[in-house]
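With one protein chain held back, the other chains of the complex are shown just where they sit.
Here the chain labels run A, B and C in written order, and each chain numbers its own residues starting at 1.
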Amino acid sequence: MAAALCLRGAARSLLGRGRRQCAGRVSLAAVCSRSMASKTPVGFVGLGNMGNPMAKNLMKHGYPLIIYDVFPEACKDFQDVGQVMASPADVAEKADRIITMLPTSLNAIEVYTGPNGILRKVKKGSLLIDSSTIDPSVSKELAKEVEKMGALFMDAPVSGGVGAARAGNLTFMVGGPEQEFAAAKELLGCMGSNVVYCGAVGTGEAAKICNNMLLGISMIGTAEAMNLGIRLGLDPKLLAKILNMSSGRCWSSDTYNPVPGVMDGVPSANNYQGGFGTTLMAKDLGLAQASATSTKSPILLGGLTHQIYRMMCAKGYSQKDFSSVFQFLREDENF
Amino acid sequence: MAAALCLRGAARSLLGRGRRQCAGRVSLAAVCSRSMASKTPVGFVGLGNMGNPMAKNLMKHGYPLIIYDVFPEACKDFQDVGQVMASPADVAEKADRIITMLPTSLNAIEVYTGPNGILRKVKKGSLLIDSSTIDPSVSKELAKEVEKMGALFMDAPVSGGVGAARAGNLTFMVGGPEQEFAAAKELLGCMGSNVVYCGAVGTGEAAKICNNMLLGISMIGTAEAMNLGIRLGLDPKLLAKILNMSSGRCWSSDTYNPVPGVMDGVPSANNYQGGFGTTLMAKDLGLAQASATSTKSPILLGGLTHQIYRMMCAKGYSQKDFSSVFQFLREDENF
Amino acid sequence: MAAALCLRGAARSLLGRGRRQCAGRVSLAAVCSRSMASKTPVGFVGLGNMGNPMAKNLMKHGYPLIIYDVFPEACKDFQDVGQVMASPADVAEKADRIITMLPTSLNAIEVYTGPNGILRKVKKGSLLIDSSTIDPSVSKELAKEVEKMGALFMDAPVSGGVGAARAGNLTFMVGGPEQEFAAAKELLGCMGSNVVYCGAVGTGEAAKICNNMLLGISMIGTAEAMNLGIRLGLDPKLLAKILNMSSGRCWSSDTYNPVPGVMDGVPSANNYQGGFGTTLMAKDLGLAQASATSTKSPILLGGLTHQIYRMMCAKGYSQKDFSSVFQFLREDENF
Partner (left out) sequence: MAAALCLRGAARSLLGRGRRQCAGRVSLAAVCSRSMASKTPVGFVGLGNMGNPMAKNLMKHGYPLIIYDVFPEACKDFQDVGQVMASPADVAEKADRIITMLPTSLNAIEVYTGPNGILRKVKKGSLLIDSSTIDPSVSKELAKEVEKMGALFMDAPVSGGVGAARAGNLTFMVGGPEQEFAAAKELLGCMGSNVVYCGAVGTGEAAKICNNMLLGISMIGTAEAMNLGIRLGLDPKLLAKILNMSSGRCWSSDTYNPVPGVMDGVPSANNYQGGFGTTLMAKDLGLAQASATSTKSPILLGGLTHQIYRMMCAKGYSQKDFSSVFQFLREDENF
């Protein structure tokens, strides 16, 4: 593996040097060609709700795309502007930088290590970036398999939903070798406004999971506190104001308040439409739960929070924004 | 009761006029004496860890004190500068503005309605401000009893600990008739930098309880998320930074982080000494629990949070700052 | 008080001796008079769903009744056969053995210590038995007040619902001085098949509260385990059978299974009609919660269980049997 990595390193430094020279010699033609056509193509696997606008932002920054999605219709936006491949393996044959954006750990395993997976035809020195939100231990396993092939894997899950994906201001939390972070940032910066280095491979996923667990907890906490206060006679707006200038302050209280009428422009102001679906929150908390179990970390509130969002999914809230937990806590007849 | 309120109203307006007249007759000497020494005395019952520095701040603002504490030694700081009385009733006989600062609902009931309580000798038109953290339904009951005597009750619990009490920058959350808020603020403003009107009587307590419940929840959430992230390989400082720029951000993560080494000047940096004791947090959550039960408000996370702090009290954490829940979650052998 | 208790003891021992003689000398007349008219009247306060059939069972055993209920219509079944009084005080004037059956702690406080309460006219040596389910600390307070009047108080809450009340096979859990247990059992045995001595005053309530907390927990546990097993492919009847011969066995699994189709003659077989309403379970868990807080006993599962039943009450399950938690856990669309 050491040898493979050396080879890969050599390949990449050549490539890197090439790019740097390109940026160095400034003739008009060079500038044109760099911004128009000289960029080497980037592979993109997984063109769903999130992957689709992300890939388009890469294109806008001048990267030709080599794409694949398990559902052919997902590729139709790209038929004229990108090359649609028949498998992840074929993408890997044509592109040495690939981004994957997949719904679950199992999908990621299939796309990387399956019979037609990336690893079947990956080129040595390739940079593979997985932006899926998956179990960090799966990221680590994939990284090992990728390294065996002389390529490099980084995990880079995103924070921010479809809107942020379209606007190109996602946050990426990146795990992998620090010396390769700049190369990853070059691509990720085309799709997000914030690209944060988190540490060794898997820590990008870890950071996302920990953040979302805390988010899920403080949202329910905010909903419980607001509901209790209202029943004790407090005006919701005033209570929110008091919390926000006190030690109860949190993102769920000051930026995304779950009580209708307290803030504008948030899902609670729009019948909990849009935003971050309860089913996605439940999925992320499932990952937190699995990570907590495997690392033997007690998550008393995190575990209960997971179950509450599960209950909500079972009670018709799966498509609503997760702040609808406020509605879930209220009496049926009153709301 | 309407009649009683009318009487009380009449009494107060008479009294008020008296005070205003006093303020009206403007000789230079009078002005001097008003600002220096002519301020009418203020009663203060309960001179414990919090009450002691609060009372001293009132004195600094020129208010002569009429004081009582059930423990005589608590009054010794005031022997030369205030009048020490033998009972709350005696305080009420001498002062028509009284502040009470007591540990529990039962203490408050005793001090107001007990055989030697304030109500035995309260003057019509008196303003009684209770800064204790107690059950809002008790505040409402006390307010009713006080009104029967033609006086006025407001609840005004504080946020901020002994340090803030000394520095005079507590936050007061005030419940009671809005037209009397200015009168209360005149006194409370001597002891705090922030005096917030919350609504009808009991809403001051309600706001405090709701804030502290959310604080208790988000602190445990932060501790769980930080602990999980560390076990997944993240650097604690980096993880805190990521949470604080993301949707997991809360006061417990960005101002009072529970992980040793992440921030300076917080209890976690000082072996969880000082700060807000776990036993006090458990007490406030007990009040939240009782209020939730009586108003039939579900508090799934609030209830579990209450129990976790109770467990901590049973495990030797009662005197440590409540952020020591991070330590509680870690393995014995590692910490 | 010691003197008063002595007097009371003397009065009762006279009475007791009289009864024993009556039972000893067996002439036909004696038997008749014992069963027909010689029994001294018993007071009964609170003739609701439970109190009504309990009082009737006392009558069937030959006890003349002196009754009171705050709702006059509740007394109409007894108009011809018992004396309807205008207040608890009047009941106490006419009867030296009184049973109270009231919905809440506050009602009990009012009936005993209110302006027209039992204690206004209670006779020395009276035996007052409270079968309400209330806070054990309230029972202890009432016992103290009753003792001050030279009378005796015992707490004797019941297990078993309206059906058991009608059939006369309730279980009574009795707290109070052991030497008076026989006297209490004489009356309680007319209404229940099981009269258990639990210890000092308050322990009857304590036993009931602890039992119902454990019942509430194991019912939800059973519902969760059955639901999980069914989703994993197990037949519900077979799973119940396996649990019942294994270490998961509990009353909720083997006697009152919450899954429709597993057992006959239980609420789950009848759309969760009848049985023990969720709102009553939530009330009992509220008492458990308050007792746990005041004794600083951690109840992690008990606290969460309390909140789950509260949620159910808020979601339309308040009138259904508490085993409907199984239905609550299922997806809306499937059930």
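The rule we apply is simple: a contact is a pair of C-beta atoms (placed from the backbone, for glycine too) under 8 Å apart; a residue touches a chain by one contact, two chains touch by 3 or more.
What you are looking at is a predicted structure, and each value in this text was computed from that prediction instead of being measured.
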{"item": "Displayed chains contacted by the hidden chain, counting the whole assembly", "value": "A, B, C"}
{"item": "Sole contact to the chain not displayed, among C:107, C:278, C:305 or C:324", "value": "C:305"}
{"item": "Chain not shown: contacting residue from A:203, A:227, A:289 or A:323", "value": "A:289"}
{"item": "Residue among C:48, C:64 or C:248 that touches the chain left out of view", "value": "C:248"}
{"item": "Touching the absent chain when the full complex is considered, from C:113, C:169 or C:211", "value": "C:211"}
{"item": "Given C:59, C:109, C:167 or C:196, the one touching the chain that is not displayed", "value": "C:196"}
{"item": "Touch list for subunit C against the chain that is not drawn", "value": "136, 159, 171, 173, 194, 196, 198-200, 202-203, 206-207, 209-215, 217-218, 220-222, 224-229, 231-235, 238-239, 242-243, 245-253, 255-256, 288, 291-292, 295-302, 304-305, 308, 329"}
{"item": "Subunit A residues that touch the omitted chain in the full complex", "value": "286, 289-290, 292-293, 296-300, 303-304, 306-308, 310-311, 313-314"}
{"item": "Touch list for subunit B against the chain that is not drawn", "value": "304, 311, 314-316, 329-332"}
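As a working rule, only the chains that are shown with their structure count from here on.
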{"item": "Greatest separation from subunit B - chain, by CA centre", "value": "A"}
{"item": "Distance from the mean Cα position of subunit C to that of subunit B, given in whole angstrom", "value": "40"}
{"item": "CA centroid of subunit A to CA centroid of subunit B, Å", "value": "44"}
{"item": "Rounded Å distance, subunit A centre to subunit C centre (Cα mean)", "value": "57"}
{"item": "Sites on subunit B at which at least two other chains make contact", "value": "292, 296-300, 304, 308"}
